[in-house]
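Have a look at the structure below before the remarks.
Every protein chain of the complex appears in place save one, which is left out.
Chains here go by letter, A and B, matching the order in which they are written, and residues are numbered from 1 within each.
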Amino acid sequence: MRATGAAPLVELDGVSVDYRWGRRGTRRAVDDVGFRVEAGATLGLVGESGSGKSTLAKALVGLAPVAAGEVRLDGVVQDPAGRRDRGFLRDVQYVFQDPNSSLNPTRTVGWSVAEPLLALGDRDGRRPGADGVRARVADILARVGLPADAATRYPAQFSGGQRQRIAIARALVVAPRLVVCDEVVSALDLSVQAQVLNLLTELQRDLGLAYLFISHDLGVVEHMASQVLVLYRGRVMESGAAVAVQGAPAHPYTQALLAAAPVADPDRQRARREARAARAAAVRSAPAPLGESCPFTHRCLLATDVCHEQRPALRTSPSGTQVTCHRTEDAVATLPPAVVA
Amino acid sequence: MLRIVLRRLLWAVPLVLGVSLVVFLLASLVPGDPARTILGESATPDAVAALRTELGLDRPWYEQYLSWLGGLAHGDLGTSVFTGEPVTTALNSRLAVTLALVLTTVVVCSVVGVAVGVVGALRGGITARVLDVVSLAGIALPSFWVALVLVSVFAVKLRWFPATGYVSPDQSLGGWASSLVLPVVSLGLLGVAVIAKQTRDAALTVLESDHVAVLRANGLPETRLVLGHVLRNASIPVVSAIGVVFVGSLDATVFVENVFVLPGLGSRATQATVDHDVSVILGIGVYFTLVVVLVNLLVDVAYGLLDPKVRTA
Partner (left out) sequence: MSATVAATAATAPATAARGSLLRGVLATWRGRTAGAVLLVVVLACLVGAFVTPYDPLAQDLAAARQTPSGAHWLGTDLLGRDVLSRLLQGGASSLVAVLVAVLVRTVVALPLGLAAGHLGGRVDQVITRVVDLVMAVPTIVILLSVLTLFGNDLLIGMAVFGLLGSAGLVRIVRGAALAASQELHVTAGRLMGLSRRQVAVRHVLSRVRGVVIVQTTLFATIALGVQTGLSFLGLGAPPPEPTWGGMVGEAASVVQSYPWLMVPTGGVIAITVLALGVLGDVVRDTTADRSSASGGRSVRRRGRVPAADPGDPDVLLAVRGLEVAFATAAGEVTVVRDVDLDVRAGETVGLVGESGSGKSVVAKAVLGLLPRNGAVVAGSAWWRGTDLTGLRGRGWRGVRGSQIALVAQDPLRALDPTSRIGAQLGELVRVHDRVGRRAARVRVVELLEQVQVIDPAEVARRYPHEISGGMAQRVAIAMALAGRPRLLVADEPTTALDVTVQAEVLDLLRALQAETGMAILLVTHDWGVVADACERVVVLYAGEVVERADAADVFAGPGHPYTRALLDCSPDQPAPDGTLRTVPGTVPPPDAWPTGCHFAARCPRAQDDCTQEGIPMVELAGSRVARCIHPLVPAGQPVGLTLERSR
């Protein structure tokens, strides 16, 4: 059933996700978002809490029902209600943020890592024998840099970074083509974070993996991803090559996000702070309900009437990225250089 | 809030129906003939049949049940086939005794249990260990055994309190109080242990929470912290523990009222069981159910008052 031609590995097209809200109502967590991930590539999803970035990933793997739009793997449209066949689940694996909770504390590491292999079977759909499973688990645990006896131990006996390696091993044991990395390093210390990021880079190079890399940290995303998608309150703000988004942000929200992230250099940070202060929105009112307006208007200095009345369409910005902003030309023109310095 | 109250009250209806139906079914399956039991072995078959008709026992069980329900709607729970007394009359006086016993027990348990639990949470170390042992003893010793030991020591040996019997508060308030001391102690030992344990666990959790640390660090004196914040936050699980203790004490009156020969619902229930006196058992079921519904209602209301999330939801 695989569609031929140049279909990307994974493609989301105009996807919206609704969450139940209160007794009857629903709330749109993701609103008309699309992206594609090519084989072996990394797409970064950036956004703050409530931006819908995790929900979007959950819609991809079937954990959240899709209210509108399409999810495609190799060009094949997937069930909007969230059912995914074994082939899909083998191809697309998920690594969670919190390695404490993503591993069953009452099971050995070996059991947890073997579970997807036993449940989903091998690429040919067959389940490898006990010896085969054991060998594969040992192999993959060594691959992510864990000691040989790790399989017989329990998650509580490992540090946070090691547990995240175990979680990665569990995702890789079925030889997936895409791994969703949902804030995988947010809970880790800086030095451990670097180790895990290096491991992910290395695995991608050796195994030809594609990543959907979700993070609130633009710095981490820029390091990992070639393409970036910036979300705010469930909508796409800006997307494009990571270098362009980071180096010449064309949406006021991306600019605000970049400006707010402190850099580890007191002089540069002072300059950025001053630049940010000059552009800070004077009013801090409550966010407006999401209607036919740009969701960022209440915090945007450049907002005009049209921003409140008309939802901006996706278009190409002066810096070459795709943005949803009526005033992207002004945003690019007035960006203080200190923000991206 | 009003919705919670109304919903709880409405629950009484299916509950009373369900409980009475089960009791009725069970009772109608009991072999033996109450009419024969009442009249004795020597009675003529005619007399027995006459009494059966009089008592309505010759009708199918569902007809009997429906007519009992009809009576219930008018507040009539029928008459005891053994004493000939209306069930409501027989039980109302007994309800007062049981409620006096259970309410006193719950109040004493709550006061002592919360105090002990808070001290245990604040002190730790030896104090906590001693409290642990005491509450374990409270849980371990069966209430009827404790009751018997208390009687033999405090009533028979020391003669501080009466061994058995109940004095109405109308006759003598002091006598009433002293007649309740031993029953309350034996009934409440378990309750104190349960409430103290729950209070200590809850208070410890709250004491370790961030908001207590912040208030303490920012200068709130310890007494205000404990009374105004720790207790208040710990009170939600404690309130449900008190509810559980109430219901448990109500059930345990069956044992304790028998030991102390108190004229309450519990001892009547045992008697009715021995007599196969269905209408009395049914009546007690109705009384107990209503009391439990009321207690649950109070617990729910307390939740609402204590937890703003429940109130504003």
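The rule we apply is simple: a residue touches a chain if its C-beta (ideal position, glycine included) is under 8 Å from a C-beta of that chain, and two chains touch if they have at least 3 such contacts.
Quick caveat: nothing in here was measured; it's all calculated off a predicted structure.
**Q** From the list A:12, A:71 or A:120, pick the residue that touches the absent chain.
**A** A:120
**Q** Of B:29, B:73 or B:158, which one is in contact with the hidden chain?
**A** Of these options, the touching residue for the absent chain is B:29.
**Q** Touching the absent chain in the whole complex: find that residue among A:170, A:233 or A:251.
**A** A:170
**Q** Touching the absent chain: which residues on chain B qualify?
**A** Contact residues on chain B toward the absent chain are 11, 14-15, 18-19, 22-23, 26-27, 29-30, 121, 124-125, 128-129, 136-137, 139-145, 148-149, 151-152, 156, 201, 204, 208-222, 224, 228-229, 232-233, 250-252, 254-255, 258-259, 266, 269-270, 272-273, 276, 281, 284-285, 288-289, 292-293, 296, 306-309, 312.
**Q** Which residue numbers on chain A touch the omitted chain?
**A** On the side of chain A, residues 48-49, 61, 63, 84-86, 89, 93-94, 96-98, 101-108, 112, 115-116, 119-120, 154, 156-157, 159-162, 170, 189-195, 197-198, 201, 216-220, 222-223, 256-257, 259-266, 268-269, 273, 276-277, 284-285 touch the unshown chain.
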